[in-house]
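Each remark here refers to the structure printed beneath this line.
Of the protein chains in this complex, one is absent; all others appear in place.
Here the chain labels run A, B and C in written order, and each chain numbers its own residues starting at 1.
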Amino acid sequence: MVHTVNDTPVCAEQRPPLTRADLKADKPTWCPGCGDFSVLAIYQKLLEKKNLPQESIVTLSGIGCSSRFPYFVNTHSVHFIHGRILPFATGLSLSRPDLHPIVFIGDGDAYSIGGNHFDHCARKNVRLMVVVMDNQVYGLTKKQTSPTSPVGFKSKTDPWGSKVTPINPTKKLISSGATFVARTAASNPNHMLEMMEAALDHDGFSVVECFSECVQFNPGSFDAAVPRKGGAYPPVPEDHDVTNEEAAYALTREPFPGHFGIYFKVDRPTLNETEGGLAESPTSDTALKDVRQQLEASLRQLT
Amino acid sequence: MVHTVNDTPVCAEQRPPLTRADLKADKPTWCPGCGDFSVLAIYQKLLEKKNLPQESIVTLSGIGCSSRFPYFVNTHSVHFIHGRILPFATGLSLSRPDLHPIVFIGDGDAYSIGGNHFDHCARKNVRLMVVVMDNQVYGLTKKQTSPTSPVGFKSKTDPWGSKVTPINPTKKLISSGATFVARTAASNPNHMLEMMEAALDHDGFSVVECFSECVQFNPGSFDAAVPRKGGAYPPVPEDHDVTNEEAAYALTREPFPGHFGIYFKVDRPTLNETEGGLAESPTSDTALKDVRQQLEASLRQLT
Amino acid sequence: MTSFREIPPGTAYAGPETLNDAVIRIAGNSQDGIQSVGAMLARLAGRSEMDVMTYMTIPATISGGPSIFQVHMGSGRVLSAGDAADILVAFYQHSYDDHLESLRDGGVLLYDSTNVEPDLDVLRERRITPVPVPMTSLTIEILGGTGKKKGKNIFLLGLLAQAFRLDMEKIRRLLGEVFGHKDESVLRNALLALEGGYAYSIGDMQSFFTFEEPRHEAGEAGVTKVTMTGNQALAYGAVAAGIRFGAAYPITPWTEVMEQLRYDLPRYGGSFIQTEDELAGIAAALGAAYGGVPSMTGSSGPGLALKSEAISFAVMAEIPLLIVDVQRGGPSTGLPTNVEQSDLNLALHAGHGDAPRVVMAAANVEDCFHLVIEAVRIAHEYSVPVIFLSDQAIATRIEAFPLPDLTSVLQFPGAKPETVDSYKPYPLDRITRHMPPGTRITDGKYPNVTGLEHDEFGHPSANPKVHMAMTAKRRAKLEALAETLPRPAVQGPKAGELLLVGWGSTMGVIREAVDRAAASGVEYSAIHLRHLNPLPPGLEELFRRFERVLVVEMNDRDANGCGQLARVLRAQYALPHIGGITKTDGLSFRIGELLARIEETVGGHAVFVGPAVSHANPNH
Partner (left out) sequence: MTSFREIPPGTAYAGPETLNDAVIRIAGNSQDGIQSVGAMLARLAGRSEMDVMTYMTIPATISGGPSIFQVHMGSGRVLSAGDAADILVAFYQHSYDDHLESLRDGGVLLYDSTNVEPDLDVLRERRITPVPVPMTSLTIEILGGTGKKKGKNIFLLGLLAQAFRLDMEKIRRLLGEVFGHKDESVLRNALLALEGGYAYSIGDMQSFFTFEEPRHEAGEAGVTKVTMTGNQALAYGAVAAGIRFGAAYPITPWTEVMEQLRYDLPRYGGSFIQTEDELAGIAAALGAAYGGVPSMTGSSGPGLALKSEAISFAVMAEIPLLIVDVQRGGPSTGLPTNVEQSDLNLALHAGHGDAPRVVMAAANVEDCFHLVIEAVRIAHEYSVPVIFLSDQAIATRIEAFPLPDLTSVLQFPGAKPETVDSYKPYPLDRITRHMPPGTRITDGKYPNVTGLEHDEFGHPSANPKVHMAMTAKRRAKLEALAETLPRPAVQGPKAGELLLVGWGSTMGVIREAVDRAAASGVEYSAIHLRHLNPLPPGLEELFRRFERVLVVEMNDRDANGCGQLARVLRAQYALPHIGGITKTDGLSFRIGELLARIEETVGGHAVFVGPAVSHANPNH
């Protein structure tokens, strides 16, 4: 991938390679044992592996424990408001095609308050990578039911156990038109790295739904997906056709813990392509003369 | 159905039957030829047929041409704000189980600004009937692209034709967990009546996605579904199993104009059932003594 | 033409007047194309270096329904859309019934005699000259059956060209521009209808008045003018201001701004997207602004309310953003197609916490172009969201103003990624200027942009001193901005009995009212505020020089009679002689109405408040 940063194409080779040390920032404030540590470590590993120019990476988040992410990784980063980081990242992605915007958010941010933005980013196929750190609970606000909390989950807002059907993230994403949908778990770092890398390489709206255990308020929630805790980590069947929407949909309906891997991956023009205008780097001001001519012509039509 | 209005069960038979004349209100302000007239007529016919107590019917809407609906039918009615009538109706449905809240909204209101509320009403299975009057355009604001506008649709916000994949309403609804999803068209009044009646009879979140032509800004859009204009009105295949989610999903993927009829219908506990508290009619104030005892007991625990 | 030339009994006919500006009200249904004929009249006036201002109403029904379009064109300083009309054009009986009142005594009623039957007694009594023309039937005659719908407005244009002695060559050229790209027959029909109207004898109308194309004041002669609505001007202004990204959701009366920018921005290497809702609109605009691209969002009241939470973020994270609110009647869905200035409170306070932002308001169509450039400049110079208020009246009315000198006004405040040694996003010793992502920072410390309270590097901090310092910083930059703002010019005496204060679309009316009062020998003064937060310097001192300060605004009053801006000024200066003249009928102030309200409020002045004729120059 060639970037146009500072107006000259920068090839990563001209610099010392990016190391994980470069990517260290504040000490994470997560609870000891929180699954989010592992997601962070793998993200740093991914960035190291991809060796992207550090200044071209933008780490973005909403609000939640998981959304504290940007402070812990040393890239340009934004800690936005609850539920709206997808449209924010859309604006950034469209207007700055030279960057790599990568979003990390929690299940509440993603599927509760932010649910609609997911559907619209998906159908519009915005060039954007999103990792949902799903702990099936509201962590930061200390244990309320999240849209992915299973039936029976006891929380401060469901003291008798939740009774409503949770949102099925992969189902939601596939049906709303996301062009890359994968499922992984923080307990399986290698698999997580593989999924994140595939998502980063995808040209379009790519979402990694990632189990990340909240040891504080939902401990043991994903044990059924952790082999060393007696669970299973069933991969997506080998013969699964990732371009087959109906097959992918069927896969989302498997009982917990379901399958892990790429559920769906197709190519469709991105919004970035169809909204071509901005590809021309409007941050350049050399074009002011052209602006004058064009605008003058428009105004003269109204004389 | 027995209602507890005025604290005594009212049987519809005790009154003269509800007639369409009773249901007439303001003269509709829609453009001549607008599909919405037909939806209105069928709604009035449905109410006449069901002969529900007039005071128990609540007609609700958001904002849009279609959402002018409540003024044109003589029931208790609410013209709320853009995109939020579903949670409004949820509050009403939960707190007043004796009523029949029925929502009429446009495609923009439903699937653009209001899209997230649909998903959450669906998964929670709120007892509520919704008719989406889909004209695949923003009518009231005079022709912008709607989330259901097809690729290539030219509007004031897509002068070169829309390039993004539209939302597929039935797909969205089925995948998010609605327990009743049907598809009809204002050009076929009998079918519309049948679908609306089935939706009204359904105990849960029931949605009728209804083509309603905007003759002003999107004329001819549904001709392909109007036999007298050379189109076809293919019914849902007879052997379709409405309880089979995957089959219903497959049906939503058929090319335009797709099938008409009930796509999906299953029974699942409604939010109204699981949130049992309010069934006891909190509007009764005879219970204040009990309130005092209960609250006193709680407070004494804090002495 | 029975009644033509009939002089009302007891009224001495005093010979023709010479109008050097004229108000024409065209009343019909919206399907009749009265908007487009009105717009063409406005364009023509602009091309003749006349001043022009229009005013229209929009029907309550979804499409179609009664509607009017009013054009005020003429001499020197046309500042309001006019009060009473000099000519009323009535297409239907309901047009006549509903609008006769708005025609001044002694005016001309031009009506479609195919549809309208006027009450001649009333006309006589009010010295109104009826001019019956069977417009519908004549147009059908000229164009065949469909002409009734499609050509009547152009036929009318021909009639008016005749009455006002407009330059037919210019009109033909204009029609060519408007219809030229359509099917050839369309233009041919239009020209036919035009000539038909022009040729149809309306008799010696000139014996009632002669319209004289005004000479311009020195300096203005030879000035090329552009004619457009406020929404158009806002969109062009945004381009000139350097805006290259926008995101919003449609809502009346904001929508045309985004429609035009969606169409135009790609030509400038930009893009404007329609989002799923207003919350996404502002979020996307903030994302692009963070990327260094000058960006905007916009809406009307309901949408601005939805953007509240993100506005608070923009203040906290110090991201430059243009946020337009084209106000309409509120609260809630309110009066979507009427004018009101009732979103000022929201503009000042949308969002939670101490969240100082800039609020500016356009006074007219020209402002929509020029002031928005200033707004975008300020947003970037101070890293702050700027809420730019327009309103339904400005948005929809057409005005002519001098073709902007683009060489001097164009700007591009975008930020380009560079390589820097080190970087603090939120320095305490100077105003934040963001470096966009892509900026390479050689000391290797990349910044956080955040809505949490933060230290200078953007790290979260709940340290009491940090919050105090950062809160003060966000406030102080607006105090610094305030000092740079121009003191508003005073119309009229610099001290005296009464100072009127206006903001937004009331400017023209207030100016004309002051002029008219002066003509009656009463000296009022007026200022107009474009900067509502922070306020420009010098106001307190100015206010103290007047016995009474009345803020004229179209919103509701409090117990002291103060509207929303008046309360802001009182909070700021604690001057009890600041009061208000407010109204909440969803209509623009008329000049006579304003003068009457002033009299009522201050009492006892002999200002002429009858029907508006000051713009007519009686010749007898």
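Assorted remarks:
To be clear about the criterion, a residue touches a chain if its C-beta (ideal position, glycine included) is under 8 Å from a C-beta of that chain, and two chains touch if they have at least 3 such contacts.
Not measured: the values here are computed from a predicted model.
Hidden chain, full complex: it touches shown chains A, B, C. Residue-wise, the contact with the chain that is not shown comes from C:G329, picked out of C:G298, C:G329 or C:G502.
Annotation: of B:S38, B:S56, B:T141 or B:T184, B:S56 touches the absent chain (contact as defined above). Residue A:T145 is the one among A:Q44, A:T145 or A:S175 that touches the chain missing from this view. Here the missing chain is touched by one residue of A:P16, A:P159 or A:P255, and it is A:P159. Which of C:L109, C:L306 or C:I581 touches the hidden chain is settled by the complete complex: it is C:L306.
Listed here are the chain C residues that touch the chain not shown: 60, 300-302, 304-306, 308-309, 311-313, 315-317, 329-338, 340, 342-343, 345-346, 348-356, 450-453, 460, 462, 464-465, 467-468, 471-472, 475, 479, 555-560, 562, 564, 567-568, 570-572, 574-576, 578, 583-587.
Panel shows chain B; residues 5-7, 22, 25-26, 53-56, 58, 70-71, 74-81, 84-96, 98-99, 116-117, 119-120, 271, 275-278, 280-285, 287-288, 290-292, 294-296, 298-303 of it touch the chain omitted from the view. Annotation for chain A: contacts to the undisplayed chain at residues 29-31, 34, 63, 65, 68, 79, 81-83, 112-113, 115, 138-142, 144-145, 147, 156-159, 216.
Note that only the chains that are shown with their structure count from here on.
The largest tally of C-beta contacts between two chains is found for A-C. Between chain A and chain C, the centres computed from C-alpha atoms are 43 Å apart.
Put simply, the C-alpha centre of chain A and that of chain B have 33 angstrom between them. Centre-to-centre, using mean CA coordinates, chain B is 39 Å away from chain C. Shared contact sites, meaning residues of chain C that touch two or more other chains, fall at 276-277. Multi-chain contact residues, meaning those touching two or more other chains, occur in chain A at positions 116, 119-120, 271.
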